[in-house]
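Input: a single structure, listed below in structure tokens.
Only one protein chain is missing; all other protein chains are in place.
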Amino acid sequence: MNLDPIKEALLASYQQHGGINHLDGVNLPAQDSVQRLASDYMHLMFPGFFEATALTKKDVPAHVDALLSGLQQRLMAEVEKSLRFSQDADPAGHARTLTADALGQLPALRQVIQTDVTAAYRGDPAARSVEEIILAYPCVLSISVQRFAHVLYRLGVPLLPRMLTEYGHERTGTDIHPGATIGTHFFIDHGTGVVIGETARIGDHVKLYQGVTLGAKSFETDPTGDPIKGIKRHPDIGDHVTLYAHATILGGDTRIGANSVIGSNVWIMKSIPPDSVAYFKGDQLVVRPRRAKTSSPVLGDEYANWDI
Amino acid sequence: MNLDPIKEALLASYQQHGGINHLDGVNLPAQDSVQRLASDYMHLMFPGFFEATALTKKDVPAHVDALLSGLQQRLMAEVEKSLRFSQDADPAGHARTLTADALGQLPALRQVIQTDVTAAYRGDPAARSVEEIILAYPCVLSISVQRFAHVLYRLGVPLLPRMLTEYGHERTGTDIHPGATIGTHFFIDHGTGVVIGETARIGDHVKLYQGVTLGAKSFETDPTGDPIKGIKRHPDIGDHVTLYAHATILGGDTRIGANSVIGSNVWIMKSIPPDSVAYFKGDQLVVRPRRAKTSSPVLGDEYANWDI
Partner (left out) sequence: MNLDPIKEALLASYQQHGGINHLDGVNLPAQDSVQRLASDYMHLMFPGFFEATALTKKDVPAHVDALLSGLQQRLMAEVEKSLRFSQDADPAGHARTLTADALGQLPALRQVIQTDVTAAYRGDPAARSVEEIILAYPCVLSISVQRFAHVLYRLGVPLLPRMLTEYGHERTGTDIHPGATIGTHFFIDHGTGVVIGETARIGDHVKLYQGVTLGAKSFETDPTGDPIKGIKRHPDIGDHVTLYAHATILGGDTRIGANSVIGSNVWIMKSIPPDSVAYFKGDQLVVRPRRAKTSSPVLGDEYANWDI
């Protein structure tokens, strides 16, 4: 069959519809490289977990050396591409500085990530060991990668942070924007369908189940109809809050107070005071104080006693 | 250990339970080949975005040549296998014709896909550039692959279209049946958990969030208990409709009128007039006219003002 007319039509279409091609010689970060970046980063955060063969303490320094050098090279290359794309005046120089800055934050990141693993172990009766969590819980990947992407996001790197979190989204079904600010001891169980928006702020010791949305109510547009970027649109979640499966919290002014428990399938567009329990009971959203604490410190105790 | 008894039992089982083996020498489309097909197609639709190295305008003709030839060979092979499986009288000949027909539609598809990318950019305040959308928004893959699968579906190709969309589903969590008819400027944000059924019809400028279902209410069966295939079972969605997260619209007679906005978690099995807002308020589904348009043309304005 003669493919020439199709080829000519496609080439003409590339000319006409500039919006979806990219042919001016400025290379973009490649999805494969971003996956490799994320993988190297995970190996560095969890030494001994993802290697094909056993890693002994003696091997670790050389192992870290190799991983860190590789990560530096790859990160610098992708950051430079991202900066060149956004017409940075000195992409190579800035890529070097930003990469050094980001890598310098890895040891602190690792401490926070350890709190996430601890939270998962203490938050799920099905977890038999910390090792099982690292090897088989999707939140370890989605949260750890978001924390690294958030570092790059705060440093002002374009494109790359979102590509990193989308890699996490693809593998886990959990979509956390790199802009979201997340405290320590964060646990997401199951994770499929979770969406956390760019301007969400999440406190410490927060626990989420599958399908939870921290989203926007709506957004404003400029006179040309394009959405105005950068406005606070997503909720704040206080410390020690638990959000059960498919809870939907919307709006930039919405704040879930500390120690509150939000029931499954609840849909909330207003703030909830601290120490509350919120659930739908027929024709109204019920928000009431949590009962006196029992001896068990686990959030969600009372949930067991709800009537429907 | 002696594996022979297990082997014998498995071989006997292949004889008995014919339904789940396929050993008669007619090869089926392979999942790996389908992935490769989808990947080549995406490269052709978005030149310069997914290559490892920069693509300049000068390189493009040769690049398109190579991609198009490869796509033709692979598509023809898989279509032929699909036709041979369904006992087509002339699988090789028909595969050639159908492949030529499908490839001939690529330039037009590319124009429609550009409208999808534009809709994503205008529909999400978090999007910083068109490039970010193409590189990091899952809807670009899920919708673009569905549009190609839909071409094959309409040409009557068995097996392959659904394998293509399932590849998109696996990577994005968005399950769009190849039979669904979709207008221009289609945007799905986040996408995890979205299900769009075979006989759904979607207008232009429609926007969907994560977890939206366009599903069937039930289905009829023939006297042997097998479901009757091909009946219209999924809803119609008018132009400029927005469906917020986890909205569920069911039934082949259900029609969401143009310019309507359907709230989060709403569950609808009846038609909604044009220019409506629909949401649950306690004990009833509230459907009311949208308020007078403000200066902002973005769907979902009013959603911000809802009381719950």
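Per-chain numbering from 1; labels A and B assigned in written order.
By definition in this document, contacts are C-beta pairs under 8 Å (C-beta built on N, C-alpha and C of every residue); 3 or more make two chains touch, one makes a residue touch a chain.
Since the structure is predicted, the reported quantities are computational estimates derived from the model, not experimental observations.
Looking at A:Gly211, A:Pro235 or A:Gly251, the residue that reaches the missing chain in the full complex is A:Gly211. Considering the whole complex, the residue from B:Ala54, B:Ala100 or B:Met269 that touches the absent chain is B:Met269. When the whole complex is considered, the residue among A:Gln114, A:Thr184, A:Thr221 or A:Ser271 that touches the unshown chain is A:Gln114. Chain B residues in contact with the hidden partner, per the touch definition given at the top, are 1, 3, 5-7, 9-14, 17, 19-33, 85-86, 158-159, 162-163, 165-166, 169-170, 173, 175, 177, 179, 192-193, 195, 197-198, 211, 213, 215-221, 225-231, 233, 246, 248, 250-251, 265, 267-270, 282-285. Chain A residues in contact with the hidden partner, per the touch definition given at the top, are 44-57, 60-61, 64-65, 68-69, 72, 96, 99-100, 103-104, 106-107, 110-111, 113-114, 117-118, 121-132, 134-138, 171-173, 190, 192-193, 209-211, 245-246, 264-265, 281-283, 296-298, 300-304, 306, 308.
As a working rule, only the chains that are shown with their structure count from here on.
Averaged Cα coordinates give chain A a centre that lies 25 Å from the centre of chain B.
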